[in-house]
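Working notes, structure below.
Shown here: the complex without one of its protein chains, the others still in place.
The block that comes next holds chain A.
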Amino acid sequence: MAEGSVLMHEDEQHENVPAFEFVNVNSTEFHIGTFRDLWLEVLNPEVYSHCATAPEVEDVEFIEEMGIEPKTLEELKHICGADSLKRGHEDPDSLPSDPHLSTLKLRKRRQDYKETLTRDTLDRHEVYANELEMISVGKKPESPGDLIPEGEMVLTFNIMYPVLFQRFKRVRAFQTVHVLGSQRLTELRDAICCVSDLQVFGEFSSTPDMVPQFISKDHYKSAFFFFNGTFFNDTRFPECRDISETTREWARSRGFPHFRTAKMEDASFYDLRMKVGFPYYYTHQGDCEHVLILTDIRLVHQDDCLDVKLYPLITHKHRVVTRKCSVCHLYISRWITSSDALAPTDPCLFCDQCFRMFHYDDEGNKLGDFLAYAYVDPGTFN
């Protein structure tokens, strides 16, 4: 009996060591919590701790384990020091004029080509990307209570945008989010930003100042994740509905195997069994569907952002070209009009100021006949 349980244990271990199911595409399915325990079992806690061990302690340990003289260690340190890797003082920005490494040959060719182009050195998107990075890089929390515990897992998700627009058809636009293994699925759901959450419904041509502040996120709170045969529904609010029911009903009538349901707010990532690199599913606003991929799982590292409050942490966002107002070509559009006799096209986009100047007189009376809707640019998240 005891033997049997040991065997079971080993089986379980083996099953939860991720391996490739298809080479370089996705991994086999494994339980994330058990996977973490396996790592912690084989590692010395010092290896993943947030603070460095004192070098003296390290030296003594090394001498004891290897059974060598302190003199030998000094010699080793001298030989193996990282300083000897560099050769003299060279400027890392300049390439050697006659490189012999093939990487450098390629880079030199590329750089020479780049110099023929006239380009602004820093574009706006790079600036934003840098800003985004600055928020999180090497951040330590203000209060020690917010420090991420050692040995926590960091999961990286790529969340694709749905193909809502023709221009998203050829690029795979996505945002990258880091979450902690102990966090709930709802925390990931709240971190995903999508324009369809921000839409405002209604026609406001006669009362342009009355645009309500409620967006669809506040109206329709239902959402679900589909991970590995289970629908995780968001049921935090009374107005949430099980929107996965339609799908399950459909599947049942087509003879698919039964799908389980669970509550999103009850599940943490450690409870899940998942495959790395495998496409999963997130649906909100009824039919706004995102594919999401778990790209990476690893133990948290000393150099990571260590503030729990900053997680889920967005590290990459696809940047969309914003649509400008068709009058001034300067500001991002806020209004969209249709059946508008004054506009050159139908529909037509306007920024707030141009819209008012163009469609209303000084007293704010509506001029002409048109329908106006609030417009949320997909580039709002840039």
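Following the convention adopted for this analysis, a residue touches a chain if its C-beta (ideal position, glycine included) is under 8 Å from a C-beta of that chain, and two chains touch if they have at least 3 such contacts; residues count from 1.
One rule holds in what follows: contacts and distances are computed from a predicted model.
Colleague: Choose one: "26S proteasome non-ATPase regulatory subunit", "Exoribonuclease family protein", "snRNA-activating protein complex subunit 1" or "Dynactin subunit 5". The correct choice is the protein name in UniProt for the chain not shown.
Modeller: Cross-referencing UniProt, the chain left out corresponds to "snRNA-activating protein complex subunit 1".
Colleague: Specify the residue from the set A:A19, A:M134 or A:L367 that touches the hidden chain.
Modeller: A:A19
Colleague: Considering the whole complex rather than only what is displayed, give the residues of chain A touching the chain that is not shown.
Modeller: 17-20, 23-27, 30, 35, 38-39, 42-43, 46-48, 52-53, 55, 58, 62, 65-66, 68, 72-73, 76-77, 79-80, 82, 84-87, 90-96, 99-111, 113-114, 117, 122, 126, 129-130, 137-138, 156, 158, 167, 276-279, 293, 295-299, 301-303, 326-327, 329, 344-345
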